[in-house]
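Missing here: one protein chain of the complex. Every other protein chain is in place.
Now for subunit A:
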């Protein structure tokens, strides 16, 4: 029985790969990082776009498959792995970065669509060894447990303070609601935002 299902699995994969190849899609059979893989393998039909970005103050130019998200470009091409991929569907906020000064989700942003723009990631916040006041506040308040959501939380918090939405605890909670923390460090995150705001 087990043997049987494994056979089915193999032939199903075989079929998928064959039909994918027939459509010129070989390289995208590997979910969930299809776009970057496709570029490396040069998938037929997908034109390549030149993307010029300013990332953390540095000019960068990339030749990309137009399917590559800003998140994948940062992580896979520019080695800026501080920005995290949580859900990859716009539902968790782990991938939050700033584009032209606004906090956005890099997982739903196509890199090709932000050519010419300035991107700030978690790596671009500190001034050399001096942490950004929001980063210091997160350390000070224990605003994290596993730390996976933290880069997104910090990028969101920096923007929220600039937006002027850090008035009360309720306001902070509402305007940080785009960042989910599976460890439930919310209490300390709110504290950290308040501390950073008072210092700001």
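One rule holds in what follows: contacts are C-beta pairs under 8 Å (C-beta built on N, C-alpha and C of every residue); 3 or more make two chains touch, one makes a residue touch a chain; residues count from 1.
What we mean here is this: contacts and distances are computed from a predicted model.
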Omitted chain (choose from "ABC transporter permease", "Cytochrome C", "Xanthine dehydrogenase family protein subunit M" or "Aspartyl/glutamyl-tRNA(Asn/Gln) amidotransferase subunit B") - UniProt protein name: "Xanthine dehydrogenase family protein subunit M"
Hidden partner chain, residues of subunit A it touches: 24-25, 28, 32, 34-35, 38, 43-47, 49, 65-67, 69, 88-90, 93, 96, 102-105, 108-110, 112-113, 115, 156, 159-160, 163, 165, 173-175, 177-179
